[in-house]
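The complex appears here minus one protein chain, its other protein chains still in place.
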Amino acid sequence: MFESIKRYSTFIDRTNPLTKIVAAICLFIAVVLIHDPNHLFHLSLWMLLLFLVMSGIELKYQALLIAVTVLTGLVSSAYMILYGEGDTTLFEFGLVHITEESIVRGLHITMRGLTLSFFGSLIIFTTRLTDVFYSMMQQAKVKPKYAYSFMASIRMLPVIVNEFITLRRARKVRRSLISRKHIGGLRGFTSTVVILLSQSIRRAHRLAVAMESKGFDDGARTYYRQTRFSGYDVCFIALIAVGLIASYYSGQWITPFGTSDAR
Amino acid sequence: MKKRKALTLTDVLVTVVVSLVFAVIYSVWGAFYTALKPLGIHLNELVYGMWFIAPVVVYLIIRKPGVALIAEFAAASAETIVLLQFDVMLIIYGLIQGLACELVFAIVRYKSTALMVAVSAGTAAALSTLPLDWYYGYLAHLETWNLILMAGFRILSGAVVAGWLAHILYRALLETGVLKLLGQYKEIEKEA
Partner (left out) sequence: MEVVNMALQFRGAHDPLFTDMNLQIEKGEKVLIVGPSGSGKSTLLNILSGLMPRVIDALLEADHMDLPDGGAVVFQDPDSQFTMPTIGEELAFIMENNQVHIDDMTSNALSALEAVGLRKPLETQISSLSGGMKQKLAIASALLQKADTFFLDEPTSMLDENTACSLWEMIQEVWEERTVVIVEHRVEHVWFRVDRIILLNDEGCIVASATPSEMLSDNREALDALGVWHPHSWQNAPRFTKSTDNGAPLLQINDLSINRVGSELLSVDDLHIPKGQWITLEGENGSGKSSFMMAVMKLMQTRGEVIFEDRPIRKTKQFQGALYPVFQNPELQFITNSVFDEVFINLEMHHDESAAEKKTGQVLSRMGLSHIKRLHPLEISTGQKRRLSVATALGGIPQIIFLDEPTFGLDARHTFKLLELIHELVEDGTTIIMITHDKEIKERYPSRRLKIHNGMLEEVGGGV
């Protein structure tokens, strides 16, 4: 999917998608359990490094992605920075109550987001979407019915987006000719969604008929793309585990935050 | 009866595609609400219900066990595909919200299309992830008024957007006749 912006591939491109998903879930749990902002700081740097080195995409896209990730990360914790509890007040204005504790906590939440997002971006650019479903069928024994429904639906995504764009254009034309009540607010929203849904349901039904006519069923089948577990999976897990442990120790040496507990 | 309960390929495809449609709409309109986030007063929570409107709509049109869960999973993976963000959190949250919906639907034995069922499912889904947020977002350490605002907006959104709005969309879909493809003749007659 990203061939055009890939510069090189790494062993992570050959790691089984299931391993990546399981690693992602473990990382999520770890991140929720880490309360030391210094540990998390080093961990998010580790993930940033992995993304920079291992994703293999062009620098300008990496830069763009990092900028967006950091920004959304900061924005998502604004509620905590502005309104979190704390004793050492730095700034107070009306409801806004910024304290040292709330800033640390807010940044801690931001870093949780960053760690997961950098890791997520690494996965996105090193995984073929269809391989995710192929490995789900082969290694996780997910029924083909589900896996192929997902793969087939992905093909429809651009069609849905195009329909949405065209529909909005069509409404722009008619908007000046009719009363606002037909096209604005809830009514406008409902009719937009209903048209898109009904078009898509029709298409999904036709596709199901087409798939069954091609002999698709939930029974035995062979697989064009073989996915398997290999040494790469061990390396990948090791990479994440090393990051988790090493960042704990380096977090004791270099401490940008004065506290070891964000709570 | 037994045949009706098993998910067919059409059921699964319709479920996934409907979720994709909502994901597309959400990523266009949702962008506006993300812009409200820096205020920190959780206005973005008001559209949070859009996240689990798909399972409720899909349940109303198919009414079989499992579709709500698949719909939530699809909505979360659509985010991955549309916005190029693989967000583990979204997928985990999606699965929890899907399970919460399934629970409500199981209680009515996958039969009722009443408004109350839709509203309950929406509310259940909204509530289901609060415990996780509690730990992830340190909600215990938030000024009380702000916490109440967040939870209130979210539950309101679950009930209104995922429940009430989903029901309106279902009724409007019945009128278009497209659900005949899924064998809903009786429901369409009743609506007419």
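Every chain is named by a letter (A and B) in the order it is written, and numbering of its residues begins at 1.
By our rule, a residue touches a chain if its C-beta (ideal position, glycine included) is under 8 Å from a C-beta of that chain, and two chains touch if they have at least 3 such contacts.
Here the structure is a predicted model, which is why all the values come from computation and not from measurement.
Asker: Using the document's definition of touch, tell me which of A:Leu59, A:Ala220 or A:Ile254 contacts the absent chain.
Answerer: Result: among the candidates, A:Ala220 touches the missing chain.
Asker: Among A:Ile5, A:Leu45, A:Val70 or A:Val159, choose the residue that contacts the chain missing from this document, as touch is defined above.
Answerer: With A:Ile5, A:Leu45, A:Val70 or A:Val159 as choices, the missing chain is touched by A:Val159.
Asker: Check the options A:Leu82, A:Val193 or A:Ala208 and report the residue that touches the missing chain.
Answerer: Considering all chains, including the one not shown, the answer is A:Ala208.
Asker: Mind listing the chain B residues that contact the chain we can't see here?
Answerer: So the residues of chain B touching the missing chain come out as 10, 172, 175-178, 180, 183, 185, 188-189.
Asker: Quickly run down the residues of chain A that touch the omitted chain.
Answerer: The list for chain A reads 129-130, 148, 151-152, 154-156, 158-159, 163, 166-167, 169-179, 182-183, 188, 191, 195, 198-199, 203-204, 206-217, 220-226.
Heads up, the rule we're going with is that only the chains that are shown with their structure count from here on.
Asker: Report the inter-chain centroid distance for chain A and chain B in whole angstrom, where each centroid is the mean of the CA atoms.
Answerer: 19
Asker: Any idea which chain B residues touch chain A in the complex?
Answerer: 7-10, 12-18, 20-22, 24-25, 28, 34, 37-42, 57, 61, 70, 74, 77-78, 80-82, 84-89, 92, 132, 135-138, 141-143, 145-146, 150, 168-169, 172-173, 176, 178-179, 181-182
Asker: Touching chain B in the complex: which residues of chain A?
Answerer: Its residues touching chain B are 24-25, 27-28, 32, 72, 75-86, 95, 97, 101-102, 105, 108-109, 112, 116-117, 119-121, 123-124, 129, 145-146, 149-150, 152-154, 156-157, 160-161, 164, 186, 190-194, 196-198, 200-205, 207-209, 211-212, 216, 262-263.
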